[in-house]
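Have a look at the structure that comes next, please.
Note that this complex is displayed minus one protein chain, with the remaining chains in position.
Now for chain A:
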């Protein structure tokens, strides 16, 4: 096993014949995926995630750059010789083969004997919870079961790298969650390196060791889920991660002031003067009511409660601070003691302030 190195990889697509779609360019992208790591590419539709995955698989040819697996340059190597596995959005099982024949397909291509490959396939099918289904045909299985077979087929081939292209996007939410858990467990057990493409934030955060956020054909930021969430480097990344409290303003002599002047706070960190966006995570905004007091260096400002929302166990207060509408997570007690129109003081730890240039 070895790490995957993507160096300055680029791919350009010509505009569509009808001229309705603009030309798309991916990269240049540099990325290293470590051995045994679960790495996710997260981004909106059309940002180039699948293209990058297909470049790694060899199904698409790169215009520039190279792809190394350990010391081996795979850039010109055909996909059939890379010894990777890939799971697509659809299970894409072969309809004329039984479930165990489908699962054993990779091993058959590796010229492993029938007895051995079927034994391995059955073992992997058992691991994915499909014991007893070996002799059925794909159309006798549900969508979730078919995707489990696709997972078994991918893993049984003992791939050097497992590529997954939004494999659970066609499943209903309950099944998706179940598959996520199964994949997490199996990946942990087998230690296989995974490159996973998704546009589902929850999926990426739940499964990944590290995540690469993509947008407009570029890799915008790479980091652990916690790093990305707490320290987004741009408003694009923050927006994609669902962070809505983004306040535009300027920093002058370590003081940030929003454009409308309503939020004026000490940055608590060395920043060059200029235009910045201040990102507040909803859970870091604490209403200074009911005896809540800051115990660490904090900043505070005033806002008016505009709305209270309940969402499956969490309460969110929408607080109007000048022109900005900020989301603030509150406890049930706090929510029950709040009223729409009430003026409240909000404080936030200085260490939780995240400034990005714009």
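As a convention for this text, contacts are C-beta pairs under 8 Å (C-beta built on N, C-alpha and C of every residue); 3 or more make two chains touch, one makes a residue touch a chain; residues count from 1.
The working rule: contacts and distances are computed from a predicted model.
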Absent chain [UniProt protein name; select from "Biotin carboxylase", "ABC transporter permease", "RNA polymerase sigma factor" or "Ion-translocating oxidoreductase complex subunit D"]: "ABC transporter permease"
Which residue of A:24, A:88 or A:205 touches the chain not shown here: A:88
Residue, one of A:57, A:228 or A:279, that touches the chain absent here: A:57
Absent-chain interface as seen on chain A, which is shown: 57-59, 78-86, 88, 90, 92, 94-97, 105-106, 108-110, 137-139, 153, 157, 163
